[in-house]
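Missing here is one protein chain; the remaining ones are kept as they sit in the complex.
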Amino acid sequence: MDPKSEKTARYGMVIDLDRCTGCGACMVACAVEHNVPPAESSATPRTGITWLRVYGMDNGPEDSGRDTAYIPMLCQQCGHDTPCIAVCPQNAVDVDPTTGIVGQVPQRCLGCRYCMTACPYHARSFNWWDPHWPAGMEKTLNPDVSPRMRGVVEKCNFCHARLHQAKAKAALEGKRDIKPADYVPACVESCPARAMVFGDLNDASSDVALAAAAAASFQFLPRLGTEPKVYYRSDRDWIRRKADHTVHSSLTEAEHR
Amino acid sequence: MGPTITRRDLLRLAGGSALGVIFSPLPWKLLDDSAIWTQNWSLNPPLSHAPISLAYSTCTLCPGGCGITARCTGGVPFSLTGTKSHPVGRGVLCAAGLAGHQMAMHPLRIVQACASSGRSVGAVISPLEREKAIAAIGAILNGLSARDAPHSVALIDRRPGRALSAVYRNFLSTVPGGLYIVSPSAEDATLTTLQQMAATPAWIGGFDFEQTRTLLSFGAPVLEGWGSPGQVMDIWSKRARTGFRLIQADSRPSRTARLAQTWLQLRPGTETILALGLGHVIIRENLHAHDIKRTTRDFAEYARLVARFDPPTVSALCGVSKESIEETARTIARRPSLVVAGTDPAGGPLPNEARTAIAALNVLLGTMGTRAGIVARNPLPGEPVMPPATTIDQVPDQSIRILIIDGAESGYDIPVSLLRKKVHPQGAIVSLSPLLTPMTAWADYIIPAPAHLELLEEISTAPGAVTCSYALARPLHPVREGSTDPLDFLRLLSAVTAGAATTIPTRDAMLRARADAIHASGRGKVFMPQDGAWIEVKGLATTEQFWQKLSEGGCWIDDGPAQSRSVSFSLLPGGNDEATRCLALLSGSETPEGSSVTVMPYGVRGATASAQVSPILSKIFQESNLKDLDGTALLHPGTATSYGLADGDSATMHNGAGTMRVVVRCDGAVLPGVVHVAAGPRRNNSDAPGCVGGEGILSLCEPGSDGTWRLTTATIGKAHGSEI
Amino acid sequence: MKRRTLMLIIAGVALGAGTGWVLFPLALYTRESQPVNFSHKVHTGEQAGMTCENCHDFTADGRFSGIPALDKCTGCHGATIGSTDEEKRFVEEFVIPGRPVPWRVYSRQPDNAYFPHAAHVKLAGIACEECHGPHGAGDALPAYQANRLTGYSRDIWGRNISGIPSHPWEGMKMDRCVRCHALQGRTDGCIDCHK
Amino acid sequence: MDKELIPRGVRRTTPGRFLLWLLPWIALLGFGLYGAYLCLAEGLNQTNMDNRFAFGLWIYLDLTVIALGAGAFFTGFLLYIMRREELRAVINSAVVIGLICYSGAVAVLMVDVGQPLRAWFTFWHPNVHSMLTEVTFCLTCYLTVLIIEYAPVVFKNRKLRQVPRFLVFEFELHKLMPVLAGIGTLLSFFHQGSLGGLYGVLRGRPFAFREELGIWPTTFFLFILSAAAAGPSFVLITTWLVQKITRKQLVRPEVFRFLGKVSGILLLGYVLLKTVDTFIWINATSPSIGFAAYSFYRSSSFGTWILFAEIVALGLFPALALISKRMCERPGILVAAAMMACCGVMLNRYVMTVQTLALPTLPFDQFLSYAPSWQEVATFLAVLAYGMLLYSLSFRYMTLFPQERELSRFPGR
Partner (left out) sequence: MFPWVYEFRWSAGHLIFLGVFFSVAAMIASTLVAALLRTFRDFRKNDADAVRWHVDFEDLPSSARVCRHELTGEVQHRTCHHEFACGTCTGHPQFLLRHTPAAATEDTLYGMHMPGDRMYHRGHTWVRKEDDGTCTVGLDALAERILGDAGGEELPPAGTEIRANGPAWRMSSQGTPVRILAPIDGTVIATGSREQGWYLRVMPREGCFAHLLRGEEIRPWITREIDRLQYAIAPDGGVPTLADGGELVGDLRKQSAGADWDAVLGEMFLEA
């Protein structure tokens, strides 16, 4: 088959921080979709497995400190100098050339956790425990996603299993390119505030491409030059100011920390 | 070279065979296979290879009634999503709902009748044959006689308005001293108050959110699970376009308060004062409805009362600036606007006078019965008109001999201490909950009902909705062996009870009766989840067809709100003594003495201490800091240091009612001297799923005379010892 | 090098090689026979004349059904239609009680491997035989052999213990996927074939 | 029996007392192995590492011991390539130390990774752009080299040398030592470097990220230099310690002075380059990705004093002390300076490992802290105990210090 006939996409996401209420639906939907086991009794926010995590951020003492934004942080699918890829000793991380999705293969992963130290967005989780489901709950696992074993790193892959199914569906009709509606990640699908837009950034007419191009949209830590494919948008400029970490802000941060 | 084998010979042989093995597949394939073994990790559960199918149902975790679309493999659901364009759910589910399909496998699931050894924390719960348990309950029931009157056989219905509720009431009507108790849901708080204020008793109302522009909420968790989440989220996310504006009057830096455009952080327990203060400004600046004299009966008295609540006074008492009080009053006077009183899922309802004072604002602003305000709602066809149910605080202490707690979740907590106060020492508590919640752990008998999505259930009108709705929750799991349908429980119980002669309907019949009544009314239309089509009820010839549509996952919606009849209200239903109670507030509430702090419990709807959530919600409660685990204590950093506490410390809180262990979380937005303690899910405990801790913070909250427990005082200090 | 030494070493080599080539496979794999001795030949032959797709078809969402569920069989075998005892047994043991047949799948890949039949059959136009061999013509089902260590069917590695296929269709390991995809000039990411 | 294993003409304590000395270490080893076992059997939840502190005590330990173990390669380099014969007096000891450090590091790494059974994937599917791949390859190769270098020391044991094959093999191997020393130097050069690169390449960690020189970040070269500087100092310290513990003279004083001088010169070079690098980092690298270098030092316990300690107090001072002839005449100062030099390098590794991860990157991050669990510490102690045992045994039964015999017989000569 000729790869050229397959459209190369650049899947990306825009998250509207003015809509997000931090309800956590996306986190649960994500965990259920990807067969992430429930926490062990001694798991903490620092040892838990969350492919997507919603952080709270307020505008800090220099402003009123009363305005709060909830920030869903998932793998930012860095498009350039992707920090995790270069460091993995055995090619367990790579960019899917046809979708731009940064893939992590737990079956190849050695569990050295170098990629976690490399990731500025803390978007990766390590399996500190053997996966364990309460009796009977393992029957409710998503058959399209293989559970990970102890001792490996995992992260968001834009619900790649859903892309698999969308492609299979298209293939059955003899098509190579999928219907955008057939491929929607679980978090986007579940968001009660409809704060997330997902799609192909290459397709200039897509909602996501337009939203990403909009003035109010921005990326986190853009100066690292990793060119995330996950964008955020907000009309509150204190959020944009903090997201674009500058020498000035880093100093004021330090002041108040 | 003799025949004797020397060590050297053996070495040569070994060396040779080593060479031979190396040139065979053995070592290499073993290496490969060992790697494959680590890659598919046989310890992981195998995945299903059965075909994938879709199933439609309705969520019953709270009264919201969101539509569910379930993806199943081999008939077992593995993921839930909100049914697209569902009229009630709006195509979304909350965090708890998304994991609803796992509730049937909850580690704290009870699948056999049990009896408890006592009512103390950590009492031993041992299995008991169901018939035996019911016989024992029946024996107590029969043993009741006029001698130990006044006594009551009470049932708490955590989800009133169901067909099942009616069956409960019928049953209770036949047993001596039968008492039907409800725990109203938060959305009702304002509406029930308005009902009491209304001249026509059977006045049912709903909030017309969709149209309203300004929502003033007194501590209602509007953005954290209120009404049907889909609807609220829809309104919220469109606010940039519609100009919807949320003003939150809340002492706690709740998510709603933090996100609201305006956050009035008032001192704990000063809601009444603030409400009256707003009334003052409204009347002073003549912002009230023009026909106020006609729609109210005691405007004069009210005006006289609020005259005392001028902004400077109110500001001094509430800690809200004079300007923002006036500003708020003016904002809500710009209609369409709504004022709602909140009930915290764990902190419980506001005191009576607060609820009236807040509800009165709606009357004052003339939002009653008008578009975008609080509009009258048609009753659900077939819903029997019954006298208002008792609320728990109206029951005399120690009068209940048998207390039956319905298993359904209202999403709101009741402190066990409140119930305990009402139950007679020799009385028996029966829990029908399928899960070992703290409340269940405290019961004497447990007759577990089938779990969420195991039983054909119904979900009618979401609280606060302007139009009624009705849908069936189709089971997605088979009923687990050993659990008992509440109907069967009633049937078995009445069989062993002398007096009770009612016939308990079958579940199917019970629900069909409702459906038939709706169909008979000929009102409304049915939404079909499969294709999102709408079907007029009139278009459905037979009741059977209607029933068919419902059981396919259809959701019936009534046509628009009822014609609003003009109703007149009393702004001070309590009359003079209510007025005096309010005036008493002006003298200011006594601040807790020296070492102790004001404690306010808080929770998330459906995820309070008494409601178990799926273990996967550990993602938001335990594995991230998004929401607070049970026993998280929010303090102002200053307060914390003054008690020698730091962020992350474990501390003990103590008062007359009890002692509890908390984990300190410092938050600059908390008012000094106040501690907000989470009553929420506990951390997963895979090691000992059966074990149940205390009731958490609610065990410290002694319900007051007015039946509220949202405020209490306790001492806090660094915890010693390691036990949590 | 004394002659004796040489002999000893040669004997050792023979011993080691023997273990690796002969005993090892015997120890590594289990042998289980299928619940029903299904004859593809009978079904695909002229009297029935069915094709692969008749039983191994796709569902609407593009998934491959793999081994057909019992109802597929019940369609024809609602009652015994042939004369063989095996069919009789099949009908009595499975069809009538409606008990699903616990087939052991020769070509079952690990859970972490994703193989879309749709793409390979519909788009690439690969014939079933290219991977599954001409078992459609087989009269009896070979014994199912599982690797004790990995739990996979032996056919994934290939019948030949050395891993060198003795037939073009033998072996379903990743190397084979990669080789073919390389020939197609495809550039895949890991997650294109791993789930 | 024991007597026949001890080299002729050197005094060793009685078997009883030797056993007494070993016992605590054996106990410690047992304890440590239990901790390691827990981590392997139960999973890494036994440690206090977490998703944010993904590298902990163990990685720090690896960086440190490998830096200190650099003595092996550098002494070998000077002796066999640079022909500095005076170092023959300590080469065996240096080799043993190197072997201990490297094998220990590899062992700990095997516990540290989540799926040790997949370790060989790194060789089978290497990502050659990863610093960790470079480390893995070099470590394994160099460990092999060290084992080969250690073999002659073993074969020359009094009992083993009776076996002609061993003796002759040792003799032949020894003649080829320069080749191995050369390879060892090459390998060490690369893995010491790539250990530095490990952090230098982390563009997601502004504190560690450094500009690239060629294909490697500057930390690559700084690590090589600092390791080469610390190595001889560590050999010096250990030799001195062994002398103190055994109350024997094992090498001539000039050997100490020479080691000190080498260490000093390299350290001085390191300090200079480190200073330059730090200035570039503060003024260019760090700001360019949006972080003011000072902010790294404002937050919490890691103050600028760390920079001072690392570069001046434990860098410049010992370097000068080690270089100056007059100072080195006084063994006390010499050893103290060597110790300071080692501490300086250890501090550098600590900062690289811990501070890098403790500092926040996202605006809503907090400064994090981490304390190892007892299992982690135990595993660490196991390496220590293993080293002690291997060294003690080697010292008792093998000739680690060829000069010892003569010095014990003809003191002063």
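Read from first to last, the chains carry the letters A, B, C and D; within each, the first residue is number 1.
What we mean here is this: contacts are C-beta pairs under 8 Å (C-beta built on N, C-alpha and C of every residue); 3 or more make two chains touch, one makes a residue touch a chain.
Only a predicted model underlies this, so the values are computations on that prediction, with no experimental measurement involved.
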>> For the chain that was dropped from the view, give me its touching partners among the shown chains.
In response: C, D
>> Can you say which of A:21, A:91, A:104 or A:190 touches the chain missing from this structure?
In response: A:91
> Which is it among D:40, D:117, D:141 or D:265 that touches the chain not included here?
Replying inline: D:141
> For subunit D, which residues lie in contact with the unshown chain of the complex?
Replying inline: 3, 7-11, 123-126, 128-129, 133-134, 137, 141, 144-145, 148, 156, 158, 161, 164-165, 167-173, 175-176, 179-180, 183, 186-187, 402, 405-406, 408-411, 413
>> Using the document's contact rule, name the residues of subunit C that touch the chain not shown here.
In response: 174-175, 178-179, 182
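Everything that follows uses one rule, which is that only the chains that are shown with their structure count from here on.
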>> I want to compare two interfaces, B-C and B-D. Which one has more contacting C-beta pairs?
In response: B-C
>> Can you work out the whole-Å distance between the CA centroids of subunit B and subunit D?
In response: 60
> In whole angstrom, how far does the Cα centroid of subunit A sit from the Cα centroid of subunit B?
Replying inline: 31
> Quick one: subunit A and subunit D, Cα centre-to-centre, how many Å?
Replying inline: 39
>> Give me the residue numbers in subunit A that touch at least two other chains, ranges are fine.
In response: 40, 44, 47-48, 55-56, 91, 107-108, 130, 146-147, 149-150
>> Which positions in subunit C are in touch with at least two other chains?
In response: 61, 63, 110-112
>> Under the stated contact criterion, what part of subunit C meets subunit A in this complex?
In response: 58, 61-63, 110-112, 114, 116, 118-119, 122-124, 184-192, 194-195
> Considering the complex alone, what residue numbers of subunit B touch subunit D?
Replying inline: 31, 34-35, 37-39
> Residues of subunit D touching subunit B in their complex?
Replying inline: 115, 117-118, 120-121
